[in-house]
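Okay, so here's the structure we're looking at.
A single protein chain has been removed from this complex, and every other one stays in its place.
Chain naming follows the written order as A, B and C, and within any one chain the residues start at number 1.
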Amino acid sequence: MATAIAQPVERENYLNKHYGVGSWLLTTDHKRIALLYLASITFFFFIGGFFALLIRLELLTPAGDLVQADTYNKLFTMHGQVMIFFFLIPSIPAVLGNFLVPMMIGAKDLAFPKINLLSWYIYAIAGILMLHCMLTGGVDTGWTFYTPFSTAFSNTKVIEAGLAIFISGFSSILTGLNFIVTIHRMRAPGMTWSRLPLFIWAHYATSIIQILGTPVVAITLVLVVAERALHLGIFDPKLGGDPLLFQHLFWFYSHPAVYIMILPSMGVVTEIIACFSRKRIFGYSFVALSSIAIAVFGFLVWAHHMFVAGISVYAALVFSILSYAVAVPSAVKVFNWTATLYKGSIRYDAPMLYAFGFLGLFTMGGLTGLFLSALGINVHVTDTYFVIAHFHYIMVGGALMGYLGGMHFWWPKITGRLYPEGWARLAALIVFVGFNLTFFPQFILGYLGMPRRYYDYSHMPEFQVLNVLSTAGATVLGVGYLLPMMYFLWSMRYGKPAPDNPWRAAGLEWQTPSPPPTFNFETEPVVTWEAYNYDEIDKGHKEVPQVVG
Amino acid sequence: MAVSSSSHEDVHNPALLHHFATEEQQRDASNLGMWIFLGTEVMFFGGLFCAYLIYRLLYFPDFAAASRTIDAALGGTNTAVLICSSLTVVLAIWGAQTARRGVMIGCLILTMVFGLAFLGIKGVEYKQKFDEHHVPGPSFNFENVPVPGHPDQMANPRHAQIFFSLYFIMTGLHALHMIVGLGIFTWLLWAAWKGRFTPEYHTPLEVGGLYWHFVDIVWIYLFPLLYLIDRH
Amino acid sequence: MAGNVDALFIFLLIVSGLMTLLIFVAVVYFAARYRHQPGIPAEQIEGSTPLELTWSIIPLGVFMVIFAWGAVVYFKGRTPPRDSTEVYVVAKQWMWKLEHAEGQREINELHVPVGRDVKLIMTSQDVIHSFFVPAFRMKQDVLPGRYTVAWFRAIKPGTYHLFCAEYCGTQHSGMIGSIVVMEPAQYEAWMSGGTTGPLSASGEKIFSELGCQTCHRSDTQGRGPNLQGVFGKPVLLEDGRTVTADENYVRESILDPGAKIVKGFKPVMPTFQGLVSEEQLNALVAYVKSLSQSGQNGGETAKPATVVPSQGPANRPSKGK
Partner (left out) sequence: MSDHSKSSPLVTYFAVWAALLVGTFLTYEAAKLDLGKFNAAVALTIATTKALLVALFFMHLRQASEKLLKLVVISTIFFLFILLALSMADYGTRYFPNSHLWS
């Protein structure tokens, strides 16, 4: 899609330096790779969204009438797998992170450009395998692959889906590895740790999880595939194995994986809030450290997905209390963002509207997490729509809002074009309203007891009203997601050319042309200022932070 | 695994790559990258060690019985072989550092010979297990094998099968790493032969060496855990 | 149960409602009050460590209260009262098979008396299921290969939904049923309907059909331990460990006799893996359990049990392994 971009400005930049398919497929430029990722994850986002739409349509009526039970099971399975492994996990890191991490720290590229390209190819191979799996029958285990259903009972393409996700994991690992090395080794002179934008801190924390968590789920999927192919017994109780071991290993990654999705989004929102309230972030070091704390504590809480699974009650106590420990840094972040607004000079541009949306939805998602970590309540609401609503508030309301906010914020930098502001504000509003209409009723559904992954609720017609509301919301939400897609595409050709720093923002990435030249900076930056020095910009002491040649 | 080989490609040009400011920066980045990759590898094996630990504690007697049927002498020999190969790796780097081309190339070749020997011995072991029907699957047979210390108590074949599953997956994954390592070292040998490495620049050797040593360390743990559960 | 959970839920609703309100009001107020106005620059504030500590420690304190409360509710929900009525549950794709200790069998329907504690001893024949009764705020996964236990006490007559809450395949959403809570009198009437006798009696029959009594004799001469009065008691094992003879232990002893051998006995018992169905296993467990109940409850002394405390190796009662 990016090859279609018209040459926006006369200056040579990363988009117009080379032309042709080959110049994209063999590029090692982190900005071009980011666009490769953008195209591919957008593709998967709409596939996953299409599945979601079918799920919601099926649930419009209590009876199972739109699709067959098996089809429905495949729909929610592949919705989850596609959205999590092929959209959310790569979304912000591989697109915005890839584009911005080197620029924000004043580097010419990531430390290992070829590995960066390799990670996209690995992602592409995994994606093709996943597509092949979906087109030739799909998989119906739920995205969680619980054994022994996945290893001994499902007769769908578990092995193929497992391998696809296994492979995609390496793409994620390589991205994380590249970020950590880049952040450690490639910072521009003067870019000390305490001057790093909080976006970088968030990506650093994300990378830790990608590096240390992903391999565990990878090997677990290998075991599932081996178990399914050879009946080894590792997870099969009939052969002496313990199915809960699978759950432990799976959630060891898959709980922290939530933080892979939300942490980068927090980073994006931090940048946006600072820029549009023209302020230093309140409590910089606390926000930075809370990212690391979330990454570390995120590894200690996984079994809160298993409170009714048959684990030891004593272990459940430990995991419950640790789950509250991870809630504290999240709360700290929310308070700091709110405090940043205090005495700011706040503008309501589209990115800021998404950031506000993020704040509200993440707060609600986070607070409902407190319900789920409370052992006594967890028993009732786990595996119901309450959980569905909770994690959509975090992963869609939080992560996706942040992603969209970030796309709007940096779109002028990425493409050199401005998107239509009015449409963008409208889209932000539609997404916010549609989202709440879709998912808020699901909290109530869950507490009333509607289990997740139910295809047919004809014996419980009392659930219909809330389901209808939810489906109506999903339709609105769908429109809200299509809009940005359309005006972004439109703006690539017809949008007004963007100035280098349309938001008068403070980050290093804004001190270079839009779109940036291939090696990001025309002269090598030397950093002499703190992050978020909006006072200096606004008081006119410096029009923009000075870049020393 | 592809990672490590391509991390070498990044630096295969002795000239400084465009996006690094100094050679020092480039070398430090490669080094750090490899160490972090090894962290990933630790967690990769870590999932297996976790499964192993839990089943070993749950089914200790069966694991002990199954472990006894593997040839510990071969396993011990393989440990020694790998240790020797680690030595030749450091000697090869020393050769590069001190401009002793013969030492460098000779030691690289020796490392690969040791690596191949390891895989050969591993193959002999696998062959034995195959002949004894100890390979998990339809032909698996572990009937009437007594539990160590209790001659009248037979090990549970299902639990023994879990042991052998873990044995084959863990050693198999390790062997896969050895094969990747041999690939890396073939390339290093080629590059060394071409005279790419100098006392000033031999980062690929160091990074490849880190990988090789890590594979050695994994085996250092696998050997007692799999072969020596209960041998008295 | 429902009351406890709801109380905590309401508490959480209030706490999180206040928190949400606080954030929302602050955000909306700041956004309006400090909107961009020409000539009024933002005021730069670095941050405040006391403030950071305040809003870390206070939430942490609140969280600990929630944790403790949640843990208490959870513990109550996980610990069946001693004298509960027992129901054996076997889940399979895609139905619930329930068997009362008294012998009544039901499918997808469970009749229980109001006000009585009901303990569910559950296992699955195939994949993981989850026994979920929203009205009782009670849920427990049902696993293949072992027992999980749950309990509830219904306080109002009526019919309540029973759901499978763990995804289990094609007809997952069809694996539903109902809990029928009846007045005691009605329940007695229902119970007196056709039954083949108590579950333990079927268990006794299976016990003798499989020839278990040749070794597990009711004296000290058997090749296997005497099972009288074993259930619920600690058992000394050959390797020096001690276990309590609970449902899972009896189950394991039948299916994997070599795993935990009672002190003083030889590992001579063959496995019954694949030879007994889940229902037969339940019956056997109920039977072994019944051998202890006579002495325990001080009721009718059915058998002159040779209940010996856990030291005596020779006549250690337990499933011989």
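We adopt the following convention: contacts are C-beta pairs under 8 Å (C-beta built on N, C-alpha and C of every residue); 3 or more make two chains touch, one makes a residue touch a chain.
Because the structure is a prediction, the values reported are computed rather than measured.
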Residue among B:Gly39, B:Gly106 or B:Gly137 touching the omitted chain: B:Gly39
Sole contact to the chain not displayed, among C:Ile45, C:Val114 or C:Val243: C:Val243
Residue of B:Tyr126, B:Trp187 or B:Phe223 in touch with the missing chain, whole complex considered: B:Phe223
Sole contact to the chain not displayed, among A:Leu232, A:Ala303 or A:Met492: A:Ala303
Residues of chain B (touch criterion as defined above) contacting the omitted chain: 24, 27-28, 31-32, 35-36, 38-39, 42-43, 46-47, 49-50, 53-54, 57-58, 72, 76, 79-80, 83-84, 86-87, 89-91, 94, 97-98, 199-200, 206, 209-210, 213-214, 216-217, 220-221, 223-225, 228-232
For chain A, residues in touch with the removed chain: 184, 208, 212, 216, 244-245, 248, 252, 299-300, 302-303, 310-315, 318-319
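Convention: only the chains that are shown with their structure count from here on.
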Chain centre separation (chain A, chain C; CA means) in Å: 37
Geometric centre distance via CA averages, chain C-chain B, whole Å: 44
Multi-chain contact sites of chain B, meaning residues that touch two or more partners: 156
Per-residue overlap in chain A, given as positions that touch at least 2 other chains: 240
Chain A - residues contacting chain B, complex: 107-115, 118, 170, 173-174, 177-178, 180-181, 184-186, 211-216, 218-220, 222-223, 226, 230-234, 239-242, 245, 248-249, 252, 519
Footprint of chain C on chain A - complex, ascending: 64, 69-70, 73, 140, 142, 146, 148-149, 152-154, 237-238, 240, 243-244, 277-286, 307-310, 313, 316-317, 320-321, 324, 327-328, 331-332, 334-336, 338-339, 341-348, 356, 359-360, 363-364, 367-368, 370-371, 373-380, 382-384, 447-449, 451-457, 459-460, 534-535, 538-539
Chain C-facing residues of chain B, complex: 61, 147, 150, 152-156
